[in-house]
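All protein chains of the complex are present and in place, except for one that has been dropped.
Here is chain A:
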Amino acid sequence: MEVEGQATTVKESQPPKFALPVDSENKATVFRLFSVAAPHMRAFHLSWVSFFACFVSTFAAPPLLPIIRDNLNLTASDIGNAGIASVSGAVFARVAMGTACDLFGPRLASASLILLTAPAVYFTSIASSSTSFLLVRFFTGFSLSTFVSTQFWMSSMFSAPVVGTANGVAGGWGNLGGGATQLIMPLVFALILNIGAVKFTAWRIAFFIPALFQTLSAFAVLIFGKDLPDGNFRRLQKAGDKTKDKVSNVFFHGITNYRGWILALTYGYCFGVELTIDNIVAEYFYDRFDLKLHTAGMIAASFGLANIVSRPAGGMLSDAVAKRFGMRGRLWALWTVQTLGGVFCIILGRVGSLGASIVVMIVFSIFVQAACGLTFGVVPFVSRR
């Protein structure tokens, strides 16, 4: 829906002109997916692409694990621990990222994190033991905290009627990286193998692709991005145009809110499950059904790729039930969808044929990702402050 917003804020210098209609804070009031107009839509595309790159890097190892486990002599425990490490770093990194966004702005905070974790992806190419493998996966996983900067940036650029869509699409399309990488990495690996490298070298070279993608997306964010519609944090802070929040106050109010903790638990069991499956699904299909690497990768990819619609659909479902039943509706919808996701997860483990496994996996992915979207239909209402 297009809403003609008020014009511009008066400043000593020229009044800024925007390609999209804006409100009094210069936040866009519409969301035009296929525009790259500065600063709003450009910020959207920069943030989802850089977040996508981080997901690609974090889950670049799983589709190649059948090769990596032989090269580095990994055991099942090593692989499991590395998988846990890859997603656990993000826990603390996300909290830190929130603070960093408040202090330095999402553009600098996300680009800094992405460039500082890129070395971890480059060093994956020279990993030589289970310990080094675990460490590179752990530090690469820190980049998943760009989710926070994505949401922060979208909330700075888009006004209330469209911020949910902007946040949902940016988040969902970033998560796509976890699926896309399961397609990309086996293809890149096969390409390099064709050129003439041996298996144990080809996977190492393949890791330069996600690493370079990550580096370049961070550069794009730094060069083309702006923290706020009016400009960047530093300049605005100096001019006195931006207020500074008291970080400790915000933090205290956050951790004493019981609703936050409950949602953390439920989100752990939908998004956490999604990340876990991203980590293991390629290996599962490769080993259980004796598939080729790229076939297992394609099947694994379809799990993450469902994010393109399922997470936004969850958000839309939440909004739809809220119209009729309010918050109660949102919570019941979340519970139902997430429980069904759990049921299909159990079924996935029980089916023995390839065709049935693929079908159940896709249904499972839709439910678990929609539950993530539904969670974020509730999150904005946890605290009004």
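The working rule: contacts are C-beta pairs under 8 Å (C-beta built on N, C-alpha and C of every residue); 3 or more make two chains touch, one makes a residue touch a chain; residues count from 1.
In this text, contacts and distances are computed from a predicted model.
Asks: Name the omitted chain as UniProt records it, choosing among "Proteasome subunit beta", "High-affinity nitrate transporter", "Centromere protein M" or "Ribosome biogenesis regulatory protein".
Replies: Of "Proteasome subunit beta", "High-affinity nitrate transporter", "Centromere protein M" or "Ribosome biogenesis regulatory protein", the absent chain's UniProt record names it "High-affinity nitrate transporter".
Asks: Per the definition of touch given earlier, which of A:A19, A:V36, A:I84 or A:L115 contacts the omitted chain?
Replies: Candidates A:A19, A:V36, A:I84 or A:L115; residue touching the omitted chain: A:L115.
Asks: Of A:S35, A:T201, A:T276 or A:S302, which residue touches the hidden chain?
Replies: If we include the chain that is not displayed, A:T201 is the one touching it.
Asks: Give me the chain A residues in contact with the hidden chain, please.
Replies: Where chain A meets the chain not shown: residues 66, 69-71, 73, 75-77, 108, 111-112, 115-116, 118-119, 122-123, 125-126, 128, 198-201, 203-205, 208, 211-212, 215, 218-219, 222, 232, 234-235, 238, 283, 287.
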